[in-house]
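For this view, one protein chain was removed and the others were kept in their places.
Right after this comes chain A.
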């Protein structure tokens, strides 16, 4: 029998690779019983992989898992459930046209016939509802429930299976602030009953608000495990983002001109009703690079998509976008019109949005501009002209191997990015949108891409740079805006700020107002409308 100070979960040296990608590298983790343990890290840091290993979706390549002090091999989800692990996935695993009750018993039925299971589950649900504020109508269909209630069903499912360890993967991503607060009350109640809770998130506010301990993951490694009371959002932000070799970009001081892009009160509510942008006001002037810093998932992606002319399907938008004084239409999806208006866009995910991986480099170089007169001869495309153009870009951007016939997928990450940057920058746009320009790009290509961005600025163009790499933001930007939770938390000049200062803003704390360690801002700043209502 395990004693009280035996950790609920202990991981020793867990490693997992997917092909060449090392998703988890020698992870050690110790989660004491009856605590809420936060695991924080950026998208792609390996958090979800680690939890999938715990839930039996993947077998680790190496390492050992101990539950309640006993080593265990979790070969499938059934084993994990029997070991007392319950998982609430980011995307719920519910059957939409089943009732709550049916979803709860699915896979945990008492016998071959449903009736006794349903009766017992009904009683059990009532008990759980009383104990933990988990009220849900047991006969409601899932598709009729709000997202917050669906999440409760997921928690109920785990508790019905007598889970002692509850893992929640980004549980608040789809919740309103009020729903998130309710969730946290439930989680505290569960912890006080002796359950162990693992909370995976990239939101520092939540970590500070609810966890007892926190572990930070970065690029597949567990970089720190600390008591929440002994750390600060700024310290965690720095651990998450990491400190790398200092980037140096040689550039002359900016000489900003007239505003090229003006955003006024830009708001966006996605199809699920979550407010992703909560009123963005920004000016970007000719001849300056505005860097947007922030932890991934705070609205940067949505901002780029809207400016690029392809907002998420079903999203509702309001506010004003003006390019060189001319208003741009908000609604509809027309990336081509944006390009014609003078906006170049290097999207965040080059492999999905920037390139067609199976197409050759020369075809990719024409994408987005395939209607340009120089690429066409009457109704037909002028392949010779496109190829010649591609050849030129490949040479000027030193794309290796310099073979325009090679499929995009056969280039390295850095060279793929050079193809996209070449395509967008050489069009000489008035405004360049560039998201995560150097993600997964080797150091040589980083320098090259940075130089081209600066050259564009020196030619009097405006650049909007979005990056989660703080060093890149600091090195490249003439002005920095920090995004948090769909808002601009503050603006700084790179010379007059520090990474700690920016880290606080990225964590949603304005260091000018309160010391970072003492206060966590409310989810909803006073005076703003609740999510989605006013759009």
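Remarks
Heads up, the rule we're going with is that a residue touches a chain if its C-beta (ideal position, glycine included) is under 8 Å from a C-beta of that chain, and two chains touch if they have at least 3 such contacts; residues count from 1.
The working rule: contacts and distances are computed from a predicted model.
Missing chain, UniProt protein name: "ABC transporter permease", from among "Putative abhydrolase domain-containing protein", "ABC transporter permease", "Peptidase" or "Sulfurtransferase complex subunit TusB".
Only one residue in the set A:17, A:106 or A:407 touches the chain that does not appear here, and it is A:106. One of A:114, A:129 or A:254 touches the chain omitted from the figure, and that residue is A:114.
One chain is missing from the display, and on chain A it is touched by residues 48-49, 52, 55, 57, 76-81, 87, 89, 93-98, 102-103, 105-109, 111-115, 117, 157.
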